[in-house]
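I have a structure here, written as structure tokens, and I will follow up with some questions on it.
For this view, one protein chain was removed and the others were kept in their places.
For subunit A:
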Amino acid sequence: MSAETTPAVSDVSLYDVDNPAPLIEAPRKRTKKTPKSTRTNFELYGWLFMRLSGIVLVVLVLGHLLIQLVLDGGVSKVGFAFVAGRWASPFWQAWDLIMLWLAMLHGANGLRTVINDYAERDNTRFWLKMLLYTATVFTVLLGTLVIFTFDPNIR
């Protein structure tokens, strides 16, 4: 009546009643390595930040794309002179600065949760997050520096 779909594993003699196969450790078992509960609101603020920055970014990014790619001749108009002209106004400086910070932090926080969800080993998780934070800090600082120190007369 019964038929094996997968052939029986050949190492039958390897395990018996007194020597069963090792079980995989249960995920939520309390061990000494289990991290203590955190008692901070970091995750709450992170979650809230994603929602709020997302709403603001919809306006900022769509406006940015519209100005850069659609209005007034499309992408062909974008050049050094165009950027220099825009950054002469504090309004566009602020726009780009806010967009840079929000987009980078929003993306970094999103990737942080992706890494937390998908990285299987603690070491992998740690190093992926370090890489992410380094890249985020570098990009944010570099972008901020450029926006504030931009010199339209550069050669």
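List of remarks:
Everything that follows uses one rule, which is that a contact is a pair of C-beta atoms (placed from the backbone, for glycine too) under 8 Å apart; a residue touches a chain by one contact, two chains touch by 3 or more; residues count from 1.
Following the convention adopted for this analysis, contacts and distances are computed from a predicted model.
UniProt lists the omitted chain of the complex under the protein name "Fumarate reductase iron-sulfur subunit" (options: "Fumarate reductase iron-sulfur subunit", "Glycosyltransferase", "Spermidine/putrescine ABC transporter ATP-binding protein" or "Aldehyde oxidase").
One chain is missing from the display, and on subunit A it is touched by residues 1-6, 8-9, 11-12, 14-17, 20-30, 34-35, 37-39, 41-44, 46-48, 113, 116-118, 120.
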